[in-house]
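The structure appears right after this line, and notes come after that.
Note that one protein chain of the assembly has been removed; the remaining protein chains are unaltered in position.
After this line comes chain A, so read on.
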């Protein structure tokens, strides 16, 4: 069989599931190990380097890392990665001295950033230390973009937001707040060397049903309403509120409404409860705050009665899925009428570029999205780059950060007159963790304890105070315990054929039956098909890689299924010749690994 290519970092990065799943490839196991050593500041800086907003993301990240966590494949729940990130922000010392500074002498290149959200700020953070001069244009009065306007304070307090935004703004960004860009053409005429557009997806979708016109004064778009609350324009909500939609915006709307005085808040969503787009923990928190979520209800019409009351009618539907997971909604005929005083529509949002003239050479596709090179985020106007939600439609903060890194590399190459497609890559290093006969530089004992819940304030109190953060975060003791659950997936099992004497000690000791010594298979092709029935235990997750060795002395090959390896190091401990070693993967330039 074909030996696994270990001359490039990709195989090893795939093994670190959380890091691979993170759009910015944050080195998760490394910062969790730093937490276990109480090096909170170091852990924070490692995060900051790669995801720019650890305190913010430690509260409101979509956490693509957690479903990927290896622990979900050997037990029930992932390590609380996101909340451990918050721990680094909560317990760090003052790190301002450690932040990079913009050089006194600029490099003479001027960059305009449009929108002060996570994508633009990441570009600023990456380019300022290189000597670029940054002009930031924002339509609102403060930076933060959707992190400020759409995420309520009880999930993300403004002081946390401001602290991390200031780290970047204080590096020397020329800010222009309350300064919406009305014409890209006129900005282009100002001779910026490059322009980055990170204007998000600011246009909330309306739901036009029969009766809309009669009721439109009491129907608000969710994100606009949340923004009004955030900037203090809206301070109260009527008694009865209906939220339409099942995403995180819907959850934020209903919980905010409750805090502004609504007593009867209902969320109605067309999908089933399980298929709702909101993160499971957001749904749980909403329910804990006594908000009723009615799934499987499709809205039919708005009605205004003669005495001025509003009513929304729904029909109960049943979701069913075909083999390729396409949903079909079947109507049941059963209807439900709900009387309410305010409807908040949170059924999606779109990008909006009325300020980009269509004749300036920047091409748009059939869905009114800019035509972009996916690898460089460059538009058809070579000096204009996109990132965040404005690039490909709504995603999440961490994706916006990843776009920011990617665009910053592109802009830097472009401004040097180089081809942004000809990108630098990261180097990698594997550092042996062996300290003695059976001693390792990491804690290799497996912690079997289940995931710890994050403490929160009393739910009764929570649903009354708009600016009080609900989650208290882990205290230090809980954080250290939860951090122990990390399986150290970045400590790689590295195998050298020449040292192996085929004693099978590793195969026998492996608690998860990952290691196999089998006859070589002369054919080439898909490893999973070739290896079917030949390994100790059948593969559990197809998407996980194998680690296949060269031929050994006897003609056998070693095949390790990386899937459920818990990186306990027992294979290396029981190896008499050091053919196995536990080595830490270190990527020299993590931003360059974002493809």
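Here is the rule we go by: a residue touches a chain if its C-beta (ideal position, glycine included) is under 8 Å from a C-beta of that chain, and two chains touch if they have at least 3 such contacts; residues count from 1.
Going forward, contacts and distances are computed from a predicted model.
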Refer to UniProt and select, among "Branched-chain amino acid ABC transporter substrate-binding protein", "2-oxoacid:ferredoxin oxidoreductase subunit beta", "Electron transport complex protein RnfA" or "RsbT antagonist protein RsbS", the name of the complex member that is left out. "2-oxoacid:ferredoxin oxidoreductase subunit beta"
One chain isn't shown here. Among A:141, A:236 or A:577, which residue touches it? A:577
Give me the chain A residues in contact with the hidden chain, please. 73-75, 437-439, 444-446, 448, 501-505, 507-509, 511-514, 537-540, 553-554, 564, 566, 568-570, 573-577
